[in-house]
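Removed from the display is one protein chain of the complex; every other protein chain stays in position.
Note that the chains take the letters A and B in the order they are written out, and that residue 1 is the start of every chain.
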Amino acid sequence: MDQFFFYMFSAVILVMALLCVTAKNAVHSAIFLIGTLLGVAGLYLHLGAEFLAGVQVILYVGGIMVLFLFVIMLVNIDQTLKEAIFSGQWKLGLIGVALLGVELVWFVAKGTGLPEKPETHAAAPAAAQLGNVQQVGDVLFQSYLLPFEIASILLLVAMVGAVVMAKKRI
Amino acid sequence: MAHEYIPIFIFLAVAGAFPIVTLIAAKLVRPESPFKEKLLPYECGIDPVSDARGRYTVRFYIVAILFVLFDVETVFLFPWAVRFRQLGMFGLAEMVVFLALLIVGYIWVWKKGALEWI
Partner (left out) sequence: MSYLDQTLHLFPETVLAVAGTLIMVLSPTVKNARWLGRIALFALVLALFGSHVSYHHGEYMGSAFDGLVTNDAFAILFRQLFIIVAALAVLSSFDYLKREGIETGEYYALILFSVVGQGLMACSTDLVMIFIGLEISSISTYILTGYRRHDARGIEAALKYFLLGSFATGFLLYGIALVYGATGSTNLAAIRAAIPQANGPLVAMGAALMFVGMAFKVSGAPFQVWTPDVYQGAPTPVTAFMSAAPKAAAFAMFLRVFLTGLTPAAGYFWLLWGCAVLSMFVGNLGALMQSNIKRMLAYSSIAHAGYVLAAFTTRSAMGGAAAIFYLAVYSVTNVGAFLVVAHLAGKDESTVAISDYRGLGKRHPVLAACFTIFLLSLLGVPLTGGFFGKFYIVTSAVAAGLPGLAIITMINSAIGAYYYLRVVVTMYMEDAESPAATPAVPASGTLVLIFTVIGVFALGVFPTMVLEWASQAADILK
């Protein structure tokens, strides 16, 4: 059953990603990207990371895709429909991907195979009864409080960037 | 673990099947007489001249990116809210510092007039 869901979500991700890069219309690409992102959310769910799955849906499918669609609407879609989707270097890219694939297979074959589920990652056993979101909360606001606070500076800088770059007068 | 999600999957399946089933059912029941005017947005008045998917102004983009940034902020609020009691005053202080920086950003955006449609 576990395996079935894993392969199902993986298939969704791969098919949607392929459709996304091969679709001629950018809006269709964005819709297929939503499929990919939902597939990733499914994988997170399958791994027991409910919070991450929720974040994936809220942020990526909800927020970032809206941004993507706005950006697509900034460009002239009629114009892009007339142009080729792939640049002349797609054969080179294919060779690169093939090489990377061979490398990956070689690494996995050479090593002890893909890693087993490591034991060290799990939160403290006492926390096991808590839900996923509670566990994230405990870790994020206690041992990782510094990255959390610093993230606000990152968001602030992004905010400045968006306004400085896109506003007519600053 | 996985069986907890079975109701959700059933829900998703029903939700996904619903439009398909209704569309097919409507197709079977309704009388069919297509003509061109039916496909226009307005049956009377001026005929539309161009595609609705024209180019949008960049102002939408500022609004969209600000939305995403504050969306990220709310995502951080969620795990904090569910552990609010356990984290106590310290957790509150952490969140106040985090929000203070973002509120500075909000005030800045507002004062700069980036939220105005001019």
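Operating definition for what follows: contacts are C-beta pairs under 8 Å (C-beta built on N, C-alpha and C of every residue); 3 or more make two chains touch, one makes a residue touch a chain.
What you see is a predicted model; the values in this text were computed from it and never measured.
The missing chain, though absent from the view, touches A, B when the full complex is examined.
For the options B:Ala25, B:Leu40, B:Leu77 or B:Ile107, the residue in contact with the chain missing from this view is B:Ile107.
Although one chain is not displayed, chain B still touches it through residues 101, 104-105, 107-108, 111-112. For chain A, the list of residues touching the undisplayed chain reads 104, 107-108, 110-112, 115, 118, 120-121, 143-147, 150-151, 153-154, 156-158, 160-161, 164-165, 170.
Following the convention adopted for this analysis, only the chains that are shown with their structure count from here on.
Rounded to a whole number, the gap between the C-alpha centres of chain A and chain B is 18 angstrom. Across the complex, chain B meets chain A through its residues 1-2, 5, 51, 53, 55-56, 58-62, 64-69, 71-76, 78-80, 82-83, 86-87, 91, 94, 97-99, 101-102, 104-105, 108-109, 112, 114.
Here chain A touches chain B in the complex through residues 1-2, 5, 27, 45-46, 48, 51, 54-55, 58-59, 62-64, 66-67, 70-71, 73-78, 131, 133-134, 136-138, 140-142, 145, 148-149, 151-153, 155-156, 158-160, 162-163, 166-167, 170, going by the rule given at the top.
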